[in-house]
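A protein chain is absent from this complex, but the other protein chains hold their places.
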């Protein structure tokens, strides 16, 4: 599907999400459950802030010397008997993988979960180019999405968060499932169905959580075991990795695995953490042919820019699990395969502002994402950076009324203008105010509240009542001036503590 | 073996970063803290065993501790619980001798089909044997106390799929091979790979049975890998 999953405007997607009550309830439940699991696992580990600093340091180091580490990694993969393809664009990556598929004569491909392959739309492109080729996503969630006519994922760790068991049952019935909607029975069916497929597979495609520069191994972190079968059974393996997945050593990968597992699912380690490379002499399974495709696909736009830290991301999804906006609009609300705060920062970099300029505004800047990020990416600040570029540099239309915002900029820059606003706030908004019952006591005044208006006032008042500002004589400034006048002169007053 | 498009690609990154290539060695990388090494590092042998047991059981692992002499009985009882079906074993004569298991294997082979992951057989044969096996009994290299993890480097005699295709899985590991955390075991493997002592294409860190929460976040134990896991810790002689 590529990175963009929808060309509808944000507002339309938000409205669609609000209709999907099951999705909203699932996301809320998942967020609340993960909150407990994540925080418990971090507390048990202890010294979480220092772990974050270490995680950040490892990721920053990898980025600072990215070309050197990629060079070292690729040298080592080659030494281990593998091929490495550096793909500047998604087309380069897909073309190379297509070439390998053709050369090996592969007929049945098994894939384990990989966001970057979704980003480059690999599955559908391979299937379109090769008549008779079969390809199967083997992660349970990705399998469900594929069999539901390539439905869009809603979360980078829990792609089917929006689907309920009845929907899964319906999808599986098309494949011959006859049982009930019990998740256990559904999962057992998928196991059996995919196991038969695995045993016939001749090419495996995996992602890569971390690539170890100093020994050329890749590191994968999963729970289901499908990635390990993908790496064990077929004779050929293609690893597709975003270029920033690199880490210096196995030790660094293992440290980040610990942080990834706790942040993503609240586990100390997931069921399977694997370091692997191509087959060595004497082994009978595992890939005889090992290819690594290292993908840029606009990641380099972030390098050396104010957005470089977004490449620290280890794809744990914790920022989605705490985001109050994600909680309501879900993954589909973002229109990108990378949703949530990570997606709102990364999508405009990878996919451009034209497609994703609304996303940086889909945040209340509450900072929950920044706080939870295991590698200390200042996500909410990066959202402000995007906004700055959209307004100050590109002068794009973004729904905020420029004239009004510039007026606020001026109004907050000149004291006399602001004092005028204080003086005339009551009079200025009075025409928009209407009287009504007071429900919020000590807040809405009997003389009325604003329930509608132009521009930002309207956006505000669509949802909530705005108290009518006090008359100038009742303002804090007026009170303070009178209050001070009734006190002894400042110089005379003695502190009474 | 080939590397494609590397120089242009890396030059472009270097240009974006605004720093020349090949500067990395001038700035040694020193971790800002040693928490990975220090965490749980002061546990005694008994405390490590207790922690390993608790964390493993929390992962739905059946966790047993035995002396060498008690091992056959534990394995018998395990197989009885699993029920009928083919057993697959690794071809690891040293380990079998070390755990003194040959007599037990010979006895079991009279009651059920016992097959081996065979270094001399081809891929298809070993995969088929594993797939047809109801149960695998393998050797774990280390047990990590913090996470309830057994580690298994792939060897010619115990291939990758050995750990994933059989329905039930039991891992035997030495009591003296319980380590605090993944940091310690990773250092061991890293050193051994670099020195050439360990030649393997694959190292699995396995923490309990496979699982998934992909359908409504309901935890399903047993997805693509084994449906259940048993660890047997054997006191060193």
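Order of writing sets the chain letters: A and B. Residues in each chain are counted from 1.
In this text, contacts are C-beta pairs under 8 Å (C-beta built on N, C-alpha and C of every residue); 3 or more make two chains touch, one makes a residue touch a chain.
Everything that follows uses one rule, which is that contacts and distances are computed from a predicted model.
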item: Protein name (UniProt record) of the chain left out of view, among "Peptidoglycan-associated lipoprotein", "Peptidase M48 domain-containing protein", "(S)-2-hydroxy-acid oxidase" or "Nitrate reductase gamma subunit"; value: "(S)-2-hydroxy-acid oxidase"
item: Residue among A:63, A:247 or A:390 touching the omitted chain; value: A:390
item: Contacts of subunit A with the absent chain, listed as residue ranges; value: 10-11, 14-15, 18, 32, 35, 322, 324-325, 327-329, 360-368, 370-371, 384, 386-392, 398-400, 405-406, 408-415, 418-419, 421-422, 425, 437-444, 449, 451, 455-460, 462-467, 469-470, 474-477, 479-481, 483-484, 490, 493, 495-497
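Just so we're on the same page, only the chains that are shown with their structure count from here on.
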item: Subunit A and subunit B: spacing of chain centres that average the CA atoms, whole Å; value: 31
item: Of all residues in subunit B, those that touch subunit A in their complex; value: 1-6, 8-14, 16-19, 21-24, 29, 31-33, 35-36, 39, 55, 59, 117-119, 121-123, 126-127, 131, 144, 146-149, 154-156, 159-161, 163-165, 181-183, 186-187, 189-190, 193-194, 199-218, 220, 222-226
item: For the subunit A and subunit B complex, residues of the former touching the latter; value: 26, 29-30, 33, 45-47, 50-51, 53-54, 57-58, 61, 64-71, 74-75, 77-78, 81-88, 92, 96, 138-141, 144, 158-161, 163-165, 168, 183-184, 186-188, 190-191, 194-195, 198-199, 215, 223-226, 228-229, 231-233, 235, 243, 248-251, 253-255, 257-258, 265, 267-286, 294, 296, 300-301, 303-305
